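Let's look at chain A:
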Amino acid sequence: MSSLPWITILIAVPLVAALVLWLVPGLHRFARPVGLAVSLVTLGGAVAMATGFDPSRAGEQQLTQTVGWIPSIGASYAVGLNGLGLVMVLLALALVPIVLAADWHAVPDASEADRRATDRRRATFVALVLALASLMVAVFAARDVFLFYVVFEVMLIPVYFLVGMFGGANRRSAAVKFLVYSLAGGLIMLVGVVMLYLQGPGGPQGFLIDNLAGVVSDPTTERWLFVAFFVAFAVKAPMWPVHTWLPDTTAQATPGTSTLLVGVLDKVGTFGMLALCLPLFPGAARWAAPAIVVLALISIVYGALVAIGQQDMMRFIAFTSISHFGFIVLGIFVGSEVAMTGAMFYMLAHGLSIAGLFLLAGYLAERGGSRRIDAYGGWQRVTPVLAGLFLVSGMASVALPGLSGFIGEYLVLVGSFASSIPAAAVATLGVVLAALYFLLVYQRVFTGQPRAEIAQARADGALRDLGARERWSLVPVVVAMVVLGVLPGPVLDLLTPLAQVLALGGAQ
Partner candidate 1 sequence: MSLMHYLVLSGILFTIGAVTVLVRRNAILAFMGVELMLNSCNLALVAFSRVHGTLTGQVMAFYVMVVAAAEVVVGLAIIVSIYRARRTVSVDEPSLLRN
Partner candidate 2 sequence: MTTFQPPVIDWAALTPVLVIVGAGVLGVLVAAFAPAARRRSIQVVVALLAPLAALGAVAWRWSEVVGGGESTFVAGQLAEDGFGLAAQMILLVIALVGFAVLASRLPGGEDAFTPQGASAPGSAYEEAARKAGLEQTEVYPLALFSLAGMLVFTMANDLLVLFVALEVLSLPLYVLTALARRRRVLSQEAALKYFLLGAFSSAIFLFGVALLFGYSASLTYADIGTAATASVGMDGMAVVGLLMVLTGLLFKVGAVPFHAWVPDVYQGAPTPVTGFMAAATKTAAFAAIARLLYVAAPGFAWDVEPALWVVAIASMLVGTVLAIVQTDIKRTLAYSSVAHAGFALVAIVSLPEGGPDALLFYLLAYSFATVGAFAVVTLVRERDDAGNVTGEATHLSQWAGLGRRSPVLAAAMALFLLSFAGIPLTAGFLGKFTAFVAAADGGAWPLVAVAVLASIAAAFFYVRVIVLMFFTRPEESDEPQRQRAQAVAPGALTRVALVVCAAGTLVLGVWPTPVLDLLAQAARFVV
């Protein structure tokens, strides 16, 4: 089993499926079930791959495959997974079928006359999501800086189309803002990539991360390089003050798109910090850590405070994510092994809670016809299951113990204390603010008396609680939240060895 090139298979299957689905008009009608099936098969493949992964060596790259790609510029197709990569790949591939199911009606049913156009748009949607799945696997598996960069940038395109084609009224400006903002970060990183290559050993494998780790000896150069890479990742993550694209984008995108975007794609930012910034520029990372910690703290508090003031549910969730990303970045750079383990776990946990929140907010908006928080009130009576699941997801998001969010946040906070007590103490403020912002929204949306016409619609049966598809799309998410909250051990075992390798060590 393990002799198969699993990673390549996982990259290829969804990509090929996406192309076929898009290019063969006959398949357009069945795009959604076929896409779902493909995504489930891919997920199955990922699980099968995971069985071949040796957790005792989780700190090393496993299942590796290295093929020359563009030898003349030193780029190779080098893939492999360490514990974190494996976890992120599993998260990504698990979210894809969920998203496909959740966004089943992203393209509304059309009249008979528009059937073909509708089918084509649906096929386009599915194809884009599948292409994104493929790229997500590739980016987490890349062991070559060039390959990573390429996938890092290319990933923007499907998201750009997903936002621009299937989003809300302001989708166009949101999509452009998203793309240009991200490209800006990416291009700055490109300078770093170029500079790094010229510092490295060159040759046909001159871009392999292993060949580049620590090659930069001059501290000034190393710092410049670090900054170039970090800016791209900070935009992606997103951190204050380069976060403003995220709320605008999520406010327009479909809930599924937002889930993949914030749940997985933005994690590429923090993943990049872990997988590239730290091993490649350890000295500069130590140099920059205090400043980054400050930025992370600002993100935590700022994101939470601004979230409180949001009127749009999706923007609200986006700002909570900015706060959460602050925690992740804090964990990475605060200089504690435990905090870094926590940050990695946080990446997974946040992916789950964000999926729950975005999808449920989407389901709610489908019913209430608005994404504005003040358009709601009293919906717990109208849609109790939705309300309950939203509460669970929210509680996972605000790190209620027993749910997945807690493990990450707890480790980040407690670990941070070992390195920097003031930083950790400020971050702890986020815990209170989190409770406040989430419960405020829950209160405004779900408690109180529902409006008369809503209650009437509920009584008439015109307005229903979550249906089977919607419920089942969330069951895996909620189950994962609980299981990971109670038994995070197996996942932590995959992450801890990596943290031991990467942690910056030493207090600042």
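Operating definition for what follows: contacts are C-beta pairs under 8 Å (C-beta built on N, C-alpha and C of every residue); 3 or more make two chains touch, one makes a residue touch a chain; residues count from 1.
A word on the picks: all candidates are chains of the complex that A comes from, given by their letters.
As the structure is a prediction and not an experimental result, all values here were calculated from the model.
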Study note, to complete from the structure: Here the complex member from 1 or 2 that touches chain A is candidate 2
Point to revise | Residue numbers on chain A that touch candidate 2, as the complex places them | key: 68-73, 117, 120, 149-151, 153-154, 156-157, 160-161, 164-165, 171-172, 175-176, 179-180, 183-184, 187-188, 190-191, 194-195, 197-198
